[in-house]
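Heads up, one of the protein chains got dropped from this complex, but the rest are sitting where they should.
Let's look at subunit A:
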Amino acid sequence: MTSTDLQEIEARAADWIAERDRYDATLPPDRQQALDAWLAASTAHRVAFLRLEHAWRRADRLGALPASGAQRRRTPLAWIAHPAVYRTAAAFCTVLVAVLLVTQFGRSPETQRYATARGQREQVALADGSHLTLNTATHVRTAVTPRAREVWLDEGEAFFDIAHDARRPFVVHAGAQTVTVLGTKFSLLREGDRLRVAVLEGRVQVKAPRGTPTVLTRDDAALAERDNVLVTRKSTQQLKAGLSWMQGKLVFDQATLADAARQFNRYGRKQLVIEDDAAARIGIGGVFDADNVEAFARLLHVGFGLDVNVVGMRSGCRVRPRERTG
């Protein structure tokens, strides 16, 4: 089943519920027969219908509210009702972001702030149709006005899918570096003063404060630090592997265990500590769940015979060769 199938089924189910609601729960016989036939046609129809009907019936409890609709709406929670917030609230986590947004900026529509906690990932839809995907421990601020589109990457990593708009360049500020785009897909990883750029589609321009602008195109990756921009060309495959975090995966190709641990430690509160230099140099490859460092540690135990000590629920795992005898 694809999501369009599901949407069609849900739309049809909701239509049935609305039609029945119009007749106060008793459909004319021929319509009832049609509904029965529709329900019997597929379990998918039936469960979608029951789920929506359940929600609609739960709403009966609203009758407990005073009928004067105007006052009722000023509840402590009513700020969630802002339509712009609802649009981005497709994923439930975004509600949490909205809390942050409101508490930080009150009613200012100009700048919005989004943040993810460690291990969290978040989709942000901007008013211009652009989409941002924030990786673990990331802070961004956005300002979309009729004249300009600006994002500040204060910390962390984000993938940008930018809606084309020639009259409104899209500018990302990442520390001293400025990245300007028209319409494209690319990712930025900020590590302090250092900025890593990877371009999946289109063109972007990277500019350091005193450097000349460098233009990157599809499959280009760049490392910008102070006034230097180092550009390398990658295969689309490599580039996509670097974006596997968008599916919550870490992809290692000829990485050392030390690198792998550093990557995992960006995501989890549990930290992986490699206590042995020789073990740290072990080569690692594969695809892993970014938020499941324990499974990775177990794999090290099974695959490489390393001792894995879990040091408390919070502090994580210590890894060292089994039975060290010098």
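The rule is simple: contacts are C-beta pairs under 8 Å (C-beta built on N, C-alpha and C of every residue); 3 or more make two chains touch, one makes a residue touch a chain; residues count from 1.
Note that contacts and distances are computed from a predicted model.
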item	value
Candidate names "hydrogenase (acceptor)", "Branched-chain amino acid ABC transporter permease", "Sigma-70 family RNA polymerase sigma factor" or "Ribose transport system substrate-binding protein"; UniProt protein name, chain not shown	"Sigma-70 family RNA polymerase sigma factor"
Residue of A:His139, A:Lys249 or A:Arg269 touching the missing chain in the full complex	A:Lys249
Touch residues of subunit A, complete complex, unshown partner	1-3, 6, 9-11, 14-15, 17-19, 21-22, 24, 36, 43-44, 46-48, 50-56, 58-65, 67, 69, 72-73, 75, 77-78, 80-81, 83, 86, 89, 91-93, 95-96, 123, 247-249, 286-289, 292, 295-296, 298-299
